[in-house]
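These notes concern the structure reproduced below.
Complex shown without one protein chain; remaining protein chains in place.
Coming up: chain A.
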Amino acid sequence: MKIHKYDTVIVGAGGAGMRAAIEATKRSRTAVLTKLYPTRSHTGAAQGGMAAALANVEEDNWEWHTFDTVKGGDYLVDQDAAEILAKEAIDAVLDLEKMGLPFNRTPDGTIDQRRFGGHSRNHGEAPVRRSCYAADRTGHMILQTLYQNCVKEGVEFFNEFYVLDQLITEVDGVKHSAGVVAYELATGEIHVFQAKAVIYASGGTGKFFKVTSNAHTLTGDGQAACYRRGLPLEDMEFFQFHPTGIWRMGILLTEGARGEGGILRNKDGERFMEKYAPVMKDLASRDVVSRSIYTEIREGRGCGPEGDHVYLDLTHLPPEQLDAKLPDITEFARTYLGIEPYTDPIPIQPTAHYAMGGIPTNVEGEVLADNTTVVPGLYAAGEVACVSVHGANRLGTNSLLDINVFGKRSGIAAARYAAENDFVELPEDPAAFVQEQVERLRNSTGSERVADLRAELQETMDANVMVFRTEQTIKTAVEKIAELRERYKNVAIQDKGKRFNTDLLEAIELGNLLDLAEVMAVSALARKESRGGHYREDYPNRDDVNFMRHTMAYREVGADGSDSVRLDYKPVVTTRYQPMERKY
């Protein structure tokens, strides 16, 4: 075991982590621990764009953007945070441009903007062009640009280091962050990083679903590490299902495709979104479109022999436009489906895409231990966090924005905290939990296999807690997850070595997914209403009287060592917008 000491440790090198690192490195001795090489992070997969009311191509302002964000989130958004997001969006985009990001340009050389779902002029009047983009590779360009600037700033990376535990030390009865414990992939060595400030920027947790746009590595490690140490997770029942994933594979086809004029059609060729969202049509918010697609499928208007998908039709768009604006996604259709999007519609289905919930933070990125108390020295930003700017449903292009705005804020806040405070003592035997976990898996002679448990988890999540949920389906999922968590205790791996043991890490990642799946399902069961991404067929309406509040889930450990999820609630911050019915 090795011990390292840094002022600031950042967990994750996606957009949020690197944006934080650029700030923190200038101000404090910073280390970035990342399980992937930075440029492998899933931010690079983001396609469509990043929202900011630059008003480069038409009238726009940040107040409209704030409203859209709040409405898109079905009023579960903390409005003070949404206002910061929309206001700081403008500088966030300009910062990236100055760092070198090659945005698409207007004829007069400014940053070009395009339409995206849920973004509107003057509180829902008509779609507005607010998304700043670089073809359909915006996330790739953000990730590359941030990495380039990390190289420029000399950011110190520990690549292929997996953070597996959060260290907490109580000082005068208050939980403080003391550091993290990481596992080095190349050697199998365990490292303790003592740090004054820790920032989680470890991304999402989509891999508990089967059909997902998320990478294999998005397994919620950061959320799980904090949850296991008694910290809450907020709004985990809210997961976004993006309407247009490649049929069966889940690979994302950006909403930008509809922003450019793409149309969803059922097996009769009908533009069905006109029925469900007369104004915004194909560009209504994602939860609305995903439900509409499944309604079409259920009512027998789905395409294909099994009627299990619909089409994204781009055939009426000029090939030059597709080449210029959507080169990557048209190539995905060619590579993975053998389809030519110039002439053939693309089969799609909703795909599990984005975790609205996560580690609760305030607007400085400080992590909360309950509804109000901050954990000194602990920060989170990006998809792992819940500020909450996305509420019950994130608008497209607001996440690339979120990672930049709150990545920057948390980087600055953490470095400031590190400058003003001393190290807290490490807990006794800090690596014990990880050592025990690793040894147990290496030495296990159990009969369960990681791949089987993971497949069963993904099946049950897709079947029971996806776009449509009921008490019955969620209960089925809760029971199945409990069974899988029990069987997980008996899981064994084949690779017993130290060197690049990905077999071992996949087992650990599965453990994280199982813990988080339980939190999600239990949170969803208790929310007896429909709001944003959480749709209960048995409670189809939003219920502001009982559920206009954030879920806070805590891990409870019983006297016998068994654990369960305890739910609590936190009020929503409402400033200027009173809840209204959401129509598009």
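In this text, contacts are C-beta pairs under 8 Å (C-beta built on N, C-alpha and C of every residue); 3 or more make two chains touch, one makes a residue touch a chain; residues count from 1.
Simple rule for what comes next: contacts and distances are computed from a predicted model.
Protein name for the hidden chain, per its UniProt entry and selected from "Fumarate reductase iron-sulfur subunit", "Peptide/nickel transport system ATP-binding protein", "Cytochrome c peroxidase" or "ABC transporter permease": "Fumarate reductase iron-sulfur subunit".
When the whole complex is considered, the residue among A:A224, A:I493, A:A521 or A:M548 that touches the unshown chain is A:I493. From the options A:T69, A:Q166, A:S202 or A:T217, the residue with contact to the chain not on display is A:T217.
Among the residues A:R129, A:R265 or A:R536, only A:R265 touches the chain that is left out of the figure.
Checked against the full complex, the one of A:A186, A:A419, A:A463 or A:M580 touching the unshown chain is A:A186. Panel shows chain A; residues 36-37, 39-42, 44-45, 93-94, 97-100, 102-111, 134, 137, 140-141, 144, 148-149, 151-152, 186, 215-217, 251, 265, 269, 303-305, 311, 313, 315-316, 328, 332, 335-339, 344-345, 347, 449-451, 493-495, 497-503 of it touch the chain omitted from the view.
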